[in-house]
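Report on one structure; see the data block that follows.
Left out: one protein chain. Kept in place: all the others.
And now, subunit A:
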Amino acid sequence: MKFGPRATSVAILAAAAVALSGCASSSGGSSSGAATDTLTIGSLSNITSFDPAQAHLGHQMPLYQAAYDTLILRKPDGSFAPMLATEWKYNEDNTVLTVDLRDDVTFTDGEKFDAEAAKANLDHFKSANGPDAAQGGSISSVDVVDEDTIDITLSAADPAMEYYLSQVPGLMGSPKALGTEEVKTVPVGSGPYVLDAKASVNGSQFVYTANKDYWNKDLQKFSKVTIKILADVTARTNAVVSGQVDAVLLDAKNGKQAEGAGLEQVSYPVDWNGLFLFDRDGKNTPALADVRVRQAINYAFDRETMLEQLSLGHGEVTAQIFGKTTDAYIPELDDAYAYDPAKAKSLLAEAGYADGFELTLPILPGTEAIMAMVQQQMADVGITVKQEAVPQANYVTDLQAAKYSAAWFSVFQGEPWVAIKQAIGPQAAYNPFKTTTPELQEAIDAVQFGGDESGELAKKVNQYVTDEAWFAPWYRIDQMFYVDGTKIAVEPQAQQAIPSIYNYAPAS
């Protein structure tokens, strides 16, 4: 009973072949087939709670949009259209928004959607302390005018209110479910799909089936939608390449593999990448108080090369923080600070920093390559960058606590008023030193009270912060979204990290 090496290897190979062929039949079936009425998306983000007030903009939106309608629909190009609200109009000084509502919508638990329900949702949103609660900050009261009309009274004009009502504050859940324990894990809305809780595992996948009584069949294009939570980019790449999911967000490096597998790339800019120069009054880093120093930092970056090396060229260089899809965008500002190290040096010398100065930057795990390049380019003009490692969980808190005079960030380019509240206004989350000037404040006020003109008026804010070098933006980075074009067609969603649930359709 002796086996030689050859016999043993043959036996092992045979056993392996049997095992493989046995499994192939049970696994291969799901990914093939052309026409489809099911959609499977790979998502980076899990949800915190299905309570609509606990939703968060960006990556989480499709998970909620499947189950909840919003008052206003944001179309792929960023414009607004009726959804649960049929019409909306401001009073003269833009402090009361009168919203007419549909009268033919019921929630999946049978409750009727009406003015009382809309008020209950907005009141709940204000009290629930969700991640996006700040978006409802200007709502002072919601009043029922009649069965299908509400008045939203604002403490002061808020040019982004329309946008907010298309986002988390606008998600409408059954008033009976709001605030209950159950709604945290099972959504009750009036949306195009209903969560199949039995088939879903929190953090792994959420399965939705078509809402049979949905009022707007145009927005309901699939009989089943599955959203798999795939936090790991390798898993997302493997899943889309092997056909297990139809659409995912990847990065430039993994995108190459997806392209090789014949997937369709849908790329569009959402974030700007670059440095925040927070300490514009020079409290901790006196040099940054001088506009010439901040401009010198801007001239020090070779944006083209950085984009090429850090993101394989997927994006567009820029020196402004306002996005192309907004009215505040000024095309010329994209080249406001073309790479010019000599000019950077002379500006530093003029400002009295001919020998440079030291700047401490926090490093977020995963951004080491970016920071190495920053350090190199700043060193070339004489600025010494000291790097300080900060754990992910502390990064934002540390920035907002004004611990650093400047920092790298990737920030989404929202509507002008959203961007102003995010990074420019004295109360902005990313203006930790609360820097401002009378001139800037005047421009900001003009935007706030500008009514329909407010987007256009934000150009002045854009020009000001770019001239004053409040930031050192490098480029608008492309979202690298991939779909199996043979099964699914998808439109990008302006100013949102991933497409909305309504943007998907079966490939014709």
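The rule is simple: contacts are C-beta pairs under 8 Å (C-beta built on N, C-alpha and C of every residue); 3 or more make two chains touch, one makes a residue touch a chain; residues count from 1.
Note that contacts and distances are computed from a predicted model.
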The complex lacks one chain in this depiction; which UniProt name from "Dihydroxyacetone kinase subunit L", "Cytochrome c oxidase subunit 1", "4Fe-4S dicluster domain-containing protein" or "ABC transporter permease" does that chain carry? "ABC transporter permease"
Identify the residue among A:T185, A:S346, A:T360 or A:Q387 that touches the chain left out of the display. A:T185
Could you tell which one of A:L44, A:V96, A:L219 or A:A235 touches the chain left off the display? A:A235
Contacting the left-out chain: of A:T86, A:T106, A:Q205 or A:T436, that is A:Q205
Quick one: which of A:N94, A:Q422 or A:Q448 touches the chain that's been left out? A:Q422
With the full complex in mind, choose from A:I330, A:V396, A:A446 or A:A489 the residue touching the hidden chain. A:V396
Given the full complex, what residues of subunit A touch the hidden partner chain? 5, 19-20, 23-24, 26-28, 30-31, 46-49, 51, 54, 56, 129-135, 137, 184-185, 198-205, 207, 228, 230-232, 234-235, 238-239, 241-242, 244, 261, 392-394, 396-397, 400, 422, 429
